[in-house]
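Take a look at the structure set out below.
One protein chain is absent from this view; the other protein chains keep their places.
So that you can tell them apart, the chains are marked A, B and C in the order they are listed, and the count of residues begins at 1 in each.
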Amino acid sequence: MLNVAVVGYGYWGPNLVRNFVEAPESEVVMVADISEANLKRVSSRYPAIQTTTSVDDIYNNNGIDAVVIATPVNTHYELALNALQSGKHVMVEKPMASSSEQAKHLIQEAQSRNLVLMVDHTFVYTGAVRKIANLVREGELGDVLYYDSTRINLGLFQHDVNVIWDLAVHDLSIIEYVLNKEPRAVSATGMSHVEGEPENVAYLTIYYDDNLIAHVNVNWLAPVKVRRTLIGGSKKMIVYDALEPIETIKIYDKGIEVETAEDIYRTLIGYRTGDMYSPKVEATEALQLEARHFIDCIKNGKTPETDGAAGLRVVKILEAASESIKNRGSVAELS
Amino acid sequence: MLNVAVVGYGYWGPNLVRNFVEAPESEVVMVADISEANLKRVSSRYPAIQTTTSVDDIYNNNGIDAVVIATPVNTHYELALNALQSGKHVMVEKPMASSSEQAKHLIQEAQSRNLVLMVDHTFVYTGAVRKIANLVREGELGDVLYYDSTRINLGLFQHDVNVIWDLAVHDLSIIEYVLNKEPRAVSATGMSHVEGEPENVAYLTIYYDDNLIAHVNVNWLAPVKVRRTLIGGSKKMIVYDALEPIETIKIYDKGIEVETAEDIYRTLIGYRTGDMYSPKVEATEALQLEARHFIDCIKNGKTPETDGAAGLRVVKILEAASESIKNRGSVAELS
Amino acid sequence: MLNVAVVGYGYWGPNLVRNFVEAPESEVVMVADISEANLKRVSSRYPAIQTTTSVDDIYNNNGIDAVVIATPVNTHYELALNALQSGKHVMVEKPMASSSEQAKHLIQEAQSRNLVLMVDHTFVYTGAVRKIANLVREGELGDVLYYDSTRINLGLFQHDVNVIWDLAVHDLSIIEYVLNKEPRAVSATGMSHVEGEPENVAYLTIYYDDNLIAHVNVNWLAPVKVRRTLIGGSKKMIVYDALEPIETIKIYDKGIEVETAEDIYRTLIGYRTGDMYSPKVEATEALQLEARHFIDCIKNGKTPETDGAAGLRVVKILEAASESIKNRGSVAELS
Partner (left out) sequence: MLNVAVVGYGYWGPNLVRNFVEAPESEVVMVADISEANLKRVSSRYPAIQTTTSVDDIYNNNGIDAVVIATPVNTHYELALNALQSGKHVMVEKPMASSSEQAKHLIQEAQSRNLVLMVDHTFVYTGAVRKIANLVREGELGDVLYYDSTRINLGLFQHDVNVIWDLAVHDLSIIEYVLNKEPRAVSATGMSHVEGEPENVAYLTIYYDDNLIAHVNVNWLAPVKVRRTLIGGSKKMIVYDALEPIETIKIYDKGIEVETAEDIYRTLIGYRTGDMYSPKVEATEALQLEARHFIDCIKNGKTPETDGAAGLRVVKILEAASESIKNRGSVAELS
């Protein structure tokens, strides 16, 4: 049995606690939060779990094996670092840290201490994204040509991070897992409509080799909720609508056929349009799958599918996006 | 009765011919096209209309009052110039010309000869766009904050212009009419997936004063057809779906309320969400309204709602987009 | 503070317990169920609530003011009767009883003892149905001409009641509340596709005075889930889609205009089609509103909106439907 502590019991923390409580090989022994009100909610729901307003109670507790961090982004680095330094495995909310430098440092710290460092890229553990990743890896789509996502709604305005760090981070974690390619450069544009606040509307383009391009449209100020991703391949194309409970993924047998005629100069481009197919998607809660994977990695010395390296790649794109957005779209190269 | 000639009877020309035939105050007397097959289709459908493969037959015909040009973009300038120089009023397909210099020249030519020069920004004459423009002008939306359009499908690849010149031009004509503001800068990104061909996926951001931003997502290689525009205002927001035959426009009484609390540093942003309302939209065919407007402008010396100046503003953005796309999003200022 | 006991902790019971726990003026003191496993779920969630496998523990407990019954239909009558006879107010699941005779007896029993008898017609307490009822009562729709509902999905097959008693009962409770008219006759058709089991596909027509007709389509064996109701009025029409979280109700300004021309024999029927409007709907959980209403009725001697009489009217239609379905649609008159 693995003893887990959770830091942060605000919006996402309750889901993490519940899933580690339900996972057969872990027990949640302590929850820390700065809010007494939040801790009361823990106690009334789970009388057996200890609560504290001091994270040191977690670091100093030798009975705790792993720490799960669900606090604001700007606290991730220090909390995760302290947890690793006190010898605990760490699972940290996305984005992993506020800068790539911080992310790199966490990776080194985990590596040198032989501890598991996992980033909570929850979407990677959904049945839909795993299905899409399989289709891409098995070559079902042919060459992937573009990834195009719209993630908009009348959402909670954040004060410390802009809409890219808040919403596009989900797409970046999916892109990272599904495309599995090195991003080369980023161009981002956006606008704030409340003085002194971060951008609430933003657009992000990521360039890859081989003419692959990804684009993410995020908006906290939209009248309708949309969670729709198109993935265009040379053979087939996918529409992934996370708000569709049943037909979440649709695979279209559509594309173009390029013919280079010999005797004319002009390329001929023909259309191909066939059947559509919507596979059944595994319905297990993503967080349960993820919690078990974290436990498995710790017990059996495995590397998480969403390890520190994956978290770092996402943070690098976020950093570059912030840089580009300041220059109204000027490209930021990724090293 | 106004005598009209149409140049170009390919994809759009037949619609123009039909509408000028149906308009009560005009008659189509001649159609020119380089394809004999196209001209045969004219004759079988309209035996009374003369056909020719030589546009000079139109220029030299003193009985012709106006010329409507529906040919590839790169021919617009020369054809329109010749028509104006032979003393004829001109209606030209969008985009008006291949460069802003050409567009300016056409405007001067029309002005100096006191001829009507109109650009066929068809969407401006749809019931939906006119309704939206009225709502914006009457302040129903409050301050317009953003315009966000997706215009994608498995579309005809063009060889001479990219997807921005082909599809985003529709949005630019709508933006021009609805927002009625001076664009300041453009950032565009995109990609071609067929060697030697223009971009088939592209994204365009336009910056305006007062934190207004417009974004257009265009794609010739999408598995589904989408024609959806969001317009966010400080009071209300619009979703305009051109593929919805009935509820084309939806007006959402949604928004945010910004409160600056006195005793704390943090801005409080609250949500407001109310009713939705879908006004009935005028169903008259846009091109019929447009044809009559062209005739009215000629007869009564009026300035078209979509005159050369409107056409020029659109071409300027297209030019800037082409420049920016080459630099992977680097901003192109508009003078 | 009102002391409530809940009988039955299967599918619906947990929602009832939770809502009476959350209601400010009631306390849940006991839960009875025949399944020990279900009772364990009660105890782990609510350690303070007593559990029992014997309903007599509830009847004999003088500290209990009201009993809420959420058991299979064929047990409603006996359980409710015993509860009333032991002096307790009763809220019972829909349908209220297995026959109109039983329902009448329960009403008499409650009346003679001056106890509140309420039927859990949950939909009546949703924001959507209350909004619709208001629109109808205020004459917004004009004369109501028809009610047409489709309520289908791949649903749990019941063994003791057919799909009309299971699914159409929801519509009947809505119709009862919204139309507020005396049904005159019923015709029902249906089919069973599993030998020895009740009908899993069924269609129900209810006749009212003044040419009002209601129709309900229910199906346990449908590939898609639909919860859509059309209400046609002489002035306006409503589409109510219970699966639409946001635009649940749409009001269409559409209809016909009948003109009786003087000099011709034929009636002229014209169309009228105008705006659509989707009002914001109150989002409070229906069951919370309902629980509070039950408490209010007990405390202040009020008659519930969904009292025994409403429950009886629904059971009468269900009875008539069962009779008609056996005769393949032959009309069953309602007395």
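Following the convention adopted for this analysis, contacts are C-beta pairs under 8 Å (C-beta built on N, C-alpha and C of every residue); 3 or more make two chains touch, one makes a residue touch a chain.
Owing to the predicted nature of the structure, the values given are computational and were not obtained by experimental measurement.
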Problem set entry | Contacting the left-out chain in the complete assembly, out of C:M1, C:V194, C:L243 or C:A283 | C:V194
Seminar exercise, completed: Among listed residues C:N74, C:Q111 or C:N327, the absent chain is touched only by C:N327
Exercise. Out of A:V21, A:M276 or A:A309, which is the one that touches the chain we can't see?
Worked result: A:M276
Problem set entry | Touching the absent chain when the full complex is considered, from C:G232, C:P279 or C:P304 | C:G232
For this session: Considering the whole complex rather than only what is displayed, give the residues of chain C touching the chain that is not shown.
Result: 145-146, 148, 150, 152, 154, 157, 159, 185, 187, 189-194, 196-197, 201, 203, 205, 207, 211-213, 215, 217, 219, 221-224, 230, 232, 234, 237-239, 250, 252, 254-256, 258, 266-267, 269, 271, 273, 324, 327-331
Seminar exercise, completed: On chain A, the omitted chain is touched by residues 246-247, 253, 273-280
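Here is the rule we go by: only the chains that are shown with their structure count from here on.
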Exercise. Which whole number of Å gives the spacing of the CA centres of chain A and chain C?
Worked result: 43
Exercise. Roughly how many whole angstrom separate the Cα centroids of chain B and chain C?
Worked result: 53
Seminar exercise, completed: By the touch definition above, chain A meets two or more other chains at residues 224
